[in-house]
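Since the structure comes first, as structure tokens, the remarks are kept for the end.
A single protein chain has been removed from this complex, and every other one stays in its place.
Should a chain be cited, it is by its letter among A, B and C, assigned in written order, with residues numbered from 1 in that chain.
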Amino acid sequence: MNRRTFLQAALAAPLPLAAQTAESRAPRNIRITGVEVIVTNPEQSPMGNYVLVKIVTNQPGLIGWGDATCTGSDLAVAKMLEEHLAPGLIGQNPLQSEMLWKRIFYLPYYRSGSVHMSAVSGVDMALWDIKGKVAGLPVYELLGGKVRDSLLTYWSTGGRDFKQVEDGVRRFMSEGYKVVKVQVSAPGMEGGYAVPPTEKQRAAIQAAYEKGMPPDEVWEPESYVRILPRLFEHLRKTLGEDIGLLHDVHERITANQAVALAKTLEPYRLFFLEDLLPPENLDTFRLIRQQASTPLAMGEVYVGAWEGHSLVTEHLIDYVRHDLAHCGGITTGKKVAIAAEPYGILTAWHGPGNISPITHFANCHVSLSVPNFGIQEESRGWGPKVREVFSDFPAVKDGYVTIGDKPGLGVEVNESAARKYPYVRRLRPAIRRQDGTPWPY
Amino acid sequence: MNRRTFLQAALAAPLPLAAQTAESRAPRNIRITGVEVIVTNPEQSPMGNYVLVKIVTNQPGLIGWGDATCTGSDLAVAKMLEEHLAPGLIGQNPLQSEMLWKRIFYLPYYRSGSVHMSAVSGVDMALWDIKGKVAGLPVYELLGGKVRDSLLTYWSTGGRDFKQVEDGVRRFMSEGYKVVKVQVSAPGMEGGYAVPPTEKQRAAIQAAYEKGMPPDEVWEPESYVRILPRLFEHLRKTLGEDIGLLHDVHERITANQAVALAKTLEPYRLFFLEDLLPPENLDTFRLIRQQASTPLAMGEVYVGAWEGHSLVTEHLIDYVRHDLAHCGGITTGKKVAIAAEPYGILTAWHGPGNISPITHFANCHVSLSVPNFGIQEESRGWGPKVREVFSDFPAVKDGYVTIGDKPGLGVEVNESAARKYPYVRRLRPAIRRQDGTPWPY
Amino acid sequence: MNRRTFLQAALAAPLPLAAQTAESRAPRNIRITGVEVIVTNPEQSPMGNYVLVKIVTNQPGLIGWGDATCTGSDLAVAKMLEEHLAPGLIGQNPLQSEMLWKRIFYLPYYRSGSVHMSAVSGVDMALWDIKGKVAGLPVYELLGGKVRDSLLTYWSTGGRDFKQVEDGVRRFMSEGYKVVKVQVSAPGMEGGYAVPPTEKQRAAIQAAYEKGMPPDEVWEPESYVRILPRLFEHLRKTLGEDIGLLHDVHERITANQAVALAKTLEPYRLFFLEDLLPPENLDTFRLIRQQASTPLAMGEVYVGAWEGHSLVTEHLIDYVRHDLAHCGGITTGKKVAIAAEPYGILTAWHGPGNISPITHFANCHVSLSVPNFGIQEESRGWGPKVREVFSDFPAVKDGYVTIGDKPGLGVEVNESAARKYPYVRRLRPAIRRQDGTPWPY
Partner (left out) sequence: MNRRTFLQAALAAPLPLAAQTAESRAPRNIRITGVEVIVTNPEQSPMGNYVLVKIVTNQPGLIGWGDATCTGSDLAVAKMLEEHLAPGLIGQNPLQSEMLWKRIFYLPYYRSGSVHMSAVSGVDMALWDIKGKVAGLPVYELLGGKVRDSLLTYWSTGGRDFKQVEDGVRRFMSEGYKVVKVQVSAPGMEGGYAVPPTEKQRAAIQAAYEKGMPPDEVWEPESYVRILPRLFEHLRKTLGEDIGLLHDVHERITANQAVALAKTLEPYRLFFLEDLLPPENLDTFRLIRQQASTPLAMGEVYVGAWEGHSLVTEHLIDYVRHDLAHCGGITTGKKVAIAAEPYGILTAWHGPGNISPITHFANCHVSLSVPNFGIQEESRGWGPKVREVFSDFPAVKDGYVTIGDKPGLGVEVNESAARKYPYVRRLRPAIRRQDGTPWPY
């Protein structure tokens, strides 16, 4: 088939459904006829806006669902999809997922970044969902099949003091968790990352939400890096060596504090230390690796397959933690895992509650299929309205996650429910130092 | 002022205008009261959508204009500004441009990329415009003052054969240009970058525009890299050595073709060779520099100050060509120039017709003020409706650009005119190889 | 499911066919019940032994075919499969291709190398064939779908003098080929790589075959590196610039000759220069890249996904040429392509006549699905008895290869035909220098 014929085929109007024949239903004749975006916030919660992508085809009943959620940029992503990318998909064969990824990547010329790549991610997941349904197989089979039956997972507990954290870990251990993420408040701070805020800060956040403004949060890294080793000393003393512990710095400290912290935490043998630094600081990662064996995880802010690639090829980290809703979907996740394989670097895909269950399924499909799997962050406690919108959720039991074996991703969206719950403006906090300097979240 | 007071001040409602006093007009009390976005396309042309940012303050008549245009993602940028970034600016002091750049950079957490950074760029320019107006000085004075009086510039000519290109260059030479960008069609291609398309391709583009779909364009790099050295051989034979010639590859070739091309073009002593490669291919730049002295320019697709930083610190290029409408505005442009200075790398800011005149002014302010200036791309031939919307344009004469000395950026927007001309959907072409493979623009 | 249950499931005897139910036919219940190896040489030709792998399942009619051919080690590969690897596959789910690749990779502990990895490759292809059949889709759909519709290809012509080579190229050009591989005899040599031997050498080869001994071939690299640039000078003069030319050195020269040759050939702009050096000589590749832009291709002797990985991460080559029948099959091919993607390195999978058509199909499935495809070597002129054994062949037309869209790999084996044509001992030549030193083939 020469190029001209190809274009004619691709741009041809989809066959009217009445005209469906065995030939028109052949995989090579499937065409995308629509790309719809639904922004929904079932629980009307601060981190609960989801940007869902529905790809419709010329085949009766054949649709795919993807997740383009990007907290903090949701409506920009939705607009990117509707106005700037969808026209590049109409008339194309959805099975050509790799080609379409590149097509909508190059389409805007000024490309990449969180907004564009979240949009690409949502499309990519929906295309894999369609492919699995056409194949009659769960997506993990298309990615090489299961390398394992279930996925080691963890969940997070944060406290305002050591005892609260310890109690949280014990609660998760009693549920069978083998690994728990622990966060603690820094002395004198009203808020912090992944810890309960003070009452005062809670009220300030609420007030800001009501005005549609970003809440302010003050953060001082020095008190935090001083208290953290003492938390782990406490936990190892009280809980012993047999529980995996991990921690997320969330980029909130300086370069030198990062070097010192990785070294100071070494005796407590963390499962991993996450987002120790802004991702740009490649040189600091080099310093850290010369001095400390504390395992490092990075990746949730990377977009595209090759951001952070040098962290891998120089083996500066131990876990890749890309968010499949931002980095380019399943296609990218699989590439990132493969690029990490020759270095013995393991996967730990980002899986918080502020991405939709669709990404959680995407995470599990990739995690099941890659040899160099490490751990899978998995959310829990989905509220009743989220459960009304999404047909299924990964199951956590005894510290392991499993998914079923439905064709495609295995999760469908109840559209009329989704459309009931509109987008809510809840701005993320603007973090500043005591002196007013803006600081990474 | 301690932190608490600062926050209270920042979040206070702006003073009613009636209550203005000497104190309320003091620079420390200026506050942002609104961020407005206008998307306008005065000429209703394919590349003519502009995303304009207007920042309003609590001072009567004190506003700033910035340019957040990002062809291919315009409406997503507008939404990013209106919904996700503007709330982070309201109530803040616009003179704190550096702080606000960081504030809205960190605000969405998942950050950077063309959409987010174009939005930041537009805000940044508007803040500098305000600052200049408060100071009663053109922005270049705030950046260190003029290092030169006028700016070497070039314009582009493209032809379907060598003779057409030669004639184009001669025309520009007769107008006093010292440097001309030359582009030629590759044999057998209907389109190409910056060359006139065939009639057939022109019709196909028009048809796609009417459907709101991306036009298709077929591109084969091999025939292009074979003809290009022959074009320069022809031009040097017919035009001599005294005219500066530059060329833009626009990333359309493979890594190895790039190495070979830089080497093959060496004898023709280009002013620079632009966008030889996708910006990710750092390693290929290293290969090229080991083998060829052809001067290289890169940068128009970089967002943020530090993308492409290794190209500078390893001295892999000779010109930084960031687009101030995408990389973070004047603040970023100044930083990029400074980081390049110790290496003798010169500036050549991107200045095509598909960014608004506001960015062209921003370019000139930075170019006038940095010691390591190289050349300034400057657009020409602005249509009458563009001239209705914008109050002023940089002046080109004898191959040099100048701007006036009005306070701020020196260009105002006629809002009622701008609002007459709505956004037009004109998708960029989807470039593919003969066999159907997607290819960079 | 805990580990014990997993093992019980995996090792359970396959259900008797009579007992098949919807449940027993579910993908999760498919099990491998047999691994058969057929060594066949349909044309009884020197390079025509094929080692075919048939994987049988507990599903009526569901089998997969793979190619474990490894010329020069065929019977060792067959024995490796039958005795040492097959027991690791029985009772396993064939859809778990990634897991089974690792399982039989680690099984013998002393691992890797041409014999073991050819065996793994054959198994891997058969597993992907099964997966595609279960999905009802051609394998390329499972790998991301078509990124292009057809594959640029080349074929080879060798002559004893320049005119013979020139005539060969013209013949291929008249058939529509855009790229041709050219080889020429070195003066004074009776044989050579991919060129017609002298009558005397032909007789010597025949005599050795009859004795079951390796023929001897004398090779002197110096006369070869002297004549090669003159061949390309001749071809560019007589054929012009518009035909792609490539050449295979087949590792037959010294390190310094390689550096000099890559440099001397630069003006003739080869499509690529293949196997310039033994793969171990990483340091010489570094020397070459500092001096010459001649595009380099390597890979046909690599086994496993990560041999030669440094050639990629240091960007020392331009094309990866792994042989999917030796490097680990489709699973490895996809990984190698992905690892090459961030460097702009392209694929050019090895596709000679001495691997079976099954590998040729595997090549095409991967080539169709990867964004960074370069070219696909494709064999032609399969004899009538080969056509009796294999159900289909990739089609070459106008210099491009296509395959159909049958589920799985798209090629079946006529077993009774295959079993008619036994293995033939035809040893490869033992290459030596004039003084007797053994030399790479």
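The working rule: contacts are C-beta pairs under 8 Å (C-beta built on N, C-alpha and C of every residue); 3 or more make two chains touch, one makes a residue touch a chain.
Please read these numbers as outputs of a predicted model, since none were measured by experiment.
A.B. asks: Let's see if you follow the contact definition: name the visible chains touching the chain that is missing.
C.D. replies: A, C
A.B. asks: Looking at A:37, A:68 or A:152, which makes contact with the chain not pictured?
C.D. replies: The missing chain is touched by A:152.
A.B. asks: Can you work out which residue in C:31, C:54 or C:116 touches the chain that's missing from view?
C.D. replies: C:116
A.B. asks: Would you mind spotting which of C:40, C:57 or C:71 touches the chain that isn't drawn?
C.D. replies: Counting the whole complex, the residue in contact with the absent chain is C:71.
A.B. asks: Pick out which of C:303, C:389 or C:418 touches the chain that's been left out of the picture.
C.D. replies: C:303
A.B. asks: Which residue numbers on subunit A touch the omitted chain?
C.D. replies: For subunit A, the residues touching the absent chain are 146-152, 241-242, 244, 266, 269, 289-293, 295, 314-315, 318, 342-346, 371, 373, 400.
A.B. asks: Touching the missing chain, which residues of subunit C?
C.D. replies: Subunit C touches the chain not shown through residues 3, 6-7, 11, 70-80, 83-84, 87-88, 90-91, 99, 102-103, 105-118, 212-214, 216, 218, 280, 301, 303, 306, 323, 326, 425, 427-428, 430-432, 434-441.
By definition in this document, only the chains that are shown with their structure count from here on.
A.B. asks: For the sequence-identical pair subunit B and subunit C, determine the rotation angle of the Cα superposition and round it to the nearest 5 degrees.
C.D. replies: Superposing the C-alpha atoms of subunit B on subunit C needs a rotation of 90 degrees.
A.B. asks: At the subunit A/subunit B interface, shared numbers over all numbers used: above half (same) or below half (different)?
C.D. replies: same
A.B. asks: Report the inter-centroid distance (CA atoms only) between subunit A and subunit B in whole Å.
C.D. replies: Taking the average C-alpha coordinate of subunit A and of subunit B, the gap between them is 32 Å.
A.B. asks: Which residues of subunit B are in contact with two or more other chains?
C.D. replies: 280, 435-438
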